[in-house]
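Right, chain A next:
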Amino acid sequence: MARRPLVKNFTKGACCGHPSFHIEPLGIFPDPMSEPTVAPAATDAKPSVEMVNVQVDGVWMKFPKGMRMIKALEEAAKVIPHYCYHPKLSSPGNCRMCLVEMGMPSRPAPGQSEPEKDEHGFAKIQWIPRPAISCANTISEGMGIRTASTMVEEVRKGVMEFLLINHPLDCPICDQAGECRLQEFSVGFGRGQSRFQDEKVHKPKNQDIGARIVLDDERCIMCSRCVRFSSEIADEDVLGFTERGSQTVLTTHPGQRLDHNYSLNTVDICPVGALTSKDFRFQMRVWFLKETPSVCTGCARGCNTEIGSREGVIYRQTPRQNDDVNSTWMCDQGRLDFHWVNSDRRLIDPMLKDGAHHRTTTWPQAVSAVADKLRGLRGDQIAIIGSGRMTNEELFMLKKLAAALKTESLDIVPRTGAADNYLVSADRNPNTAGAGLIFCDRPGSTLATIRQKVASGEIKAVIAWRENLLEQAGFTVEELSQLEVLVAAHVMANAMAELAHVVLPTAAWSEKRGSMINATGRLQRLNKASEPPGNARDDWEVLRDLTQALTGTNGLYLVEDVFKSMATEIPELGGLSLGKIGEAGLPLLPSSEVIPLLHREADRKTRGIIVG
Partner candidate 1 sequence: MATKLLKRPKLTFGEKIYLPAIAKGLIITLGHAVRTFLQINAKKPKFTMEYPEEKWDAQLPDYYRGAPALVTDEHGRERCVSCQLCEFICPPRAITITPGELPKDDAFAKVEKAPREFKIDMIRCIYCGMCEEVCPEQAIFLRKDYAITGTSRAEMVHDKTRLYEIGGIRTGLVNKWNDLK
Partner candidate 2 sequence: MDWLSFTLITTLIKIVGLCFVAILGLVSYTVYAERRVSAIIQDRVGPNRVGLPLTLLGFKKDVSFLGLFQPLADGIKFILKEDFTPAHVKKFYFWLAPALCLVPALLTCAVLPFGSSITIPWNGSERTIPLVIANLNVGPLFVFAIASLGVYGIVLAGWSSNSKYPFFGSVRSTSQMISYEISLGLSLVPVLLVMGELNLVTISQQQSEHGWNLLPYSLRDGFDLNRWLLLIPLGLAFVTFVIAMFAETNRLPFDLPECETELVGGYHTEYSSMKFALFFMGEYAAMIVGSGITVTLFLGGWSLPLGLDNYLPKGTVWVGLLHTAVFFSKLIAFLIFFIWVRWTLPRFRYDQLMRLGWIWMFEICLANVLLTAGILWYIS
């Protein structure tokens, strides 16, 4: 079975997500964690690592010494159900779902120097009558593992039954339904019926434990993933368990709330519906969502994401694993920054200013109006201000427009904030690196000069693409009002659009395909999750039409073609295409930036705390 090279977010079942559509008992949970990248072939890759022989379900295989059992089984393409284990977190081994049957090589019988051998020449395995958890044990030479024996099946059934004893029959109202590990594993490995006669233990439901999180304790299976995430990754030890036995409940420490900027990751890793996101809660069932791999544009980190949309409406955004960018996490701020895409304030028609007011018009008219207005001006009377939120393709087309207008006053508007010690980058423009490579030499450096020239009247026309110059760039209303021509391309209505002579509505990041380069110089790709509303159009198409109206040439019809022609002009992109970028992106530019979160993760991995 072909597996996707990159995995999505952790706890979200990678399969179709509808509870009743799982037919095969195995292979139905293509566990995102269990990406069997290259199975035992790891041997060839790193010959320096010491390899050990392990028998998995009767087949002898080689794995690097010291590997976690669950990881080795993953690489052997075995499906091991598990709840508490998470490759990026420590393994407490408390859910017991990952039990397997284990055996050790027999020792020589008394009087013999060699142990008895099997037909492959390995020592015969003595099976241990007690199952072992695979998430916390490591493999060793001559070891045997059975993942499908009767004993394993029985213990899985048993563990599932215990987990479900007090679990409420909440699935119809539970947000996790459809991507719930408890549902999936009880279909795959459970008994199918309850033998429990007594009243279930009732625990607090619907508790507000954080600004963005709701906790339902009845559904919690005490896997402690959320607890470990908060303390190990987010360094805010706010969650813990109280009471004992069946009465155990997850709760926040007195006086504390789960409010940190990475809190929604706990919702992702919670294998059940105990932690739910206030933002996504009860908005849409997950099985309706179309999942589009994309990239967050909240800052220069460029966390890999998956956009969940239905019928053109985005309902949520979740992190997608990329161990070179965001591991499996993303910040709450970036994750929730999508509601404006479906807002009423979107611009949906091109507009021309008629006296004091704007009137809607058609694209051909808007484009020719811009061309007419600019035609009479010299190159040095025109400035073009782009945005670090534009894709490479758009910046490239904007550069082409600049060439057609013969202007050299080009820049983007820088946007900065404080970096946190995790993922968020100080540069809040997602594509500053791309702008530097394609559009202008040192992004942000000439903006002040342009502003001066606008103030002095030297520059008579400004084309502002996707930037509200009043806000970020510090232009004043007077400066912009004295311009002869102000063309503004925007996604949302804003104060600057009010001043513009021509307003061009364009597409949000989720409504287009294109590439961006993040702070670590990685080339990544955005994909289209939905269509732009109304008559709004993809930016690069509008730019192409403008250039065409001014020069009368240009034969680009696909964004892929834009990339192609960009690849011929920019040496760094030589030989690449949009398709070749892939969902995981490609390292492109050298960079010395260290991602704090990944740095610590690597450290924990070398120390053997996490599998990684």
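How these were chosen: all candidates are chains of the complex that A comes from, given by their letters.
The criterion applied here is as follows: a contact is a pair of C-beta atoms (placed from the backbone, for glycine too) under 8 Å apart; a residue touches a chain by one contact, two chains touch by 3 or more; residues count from 1.
Just so you know, these numbers come straight off a predicted model, no measurement behind them.
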Among 1 or 2, touch partner of chain A in the complex: 1
Interfacial residue positions of chain A with respect to candidate 1 in the complex: 18, 169, 171-173, 177, 202, 205-206, 281-285, 287-288
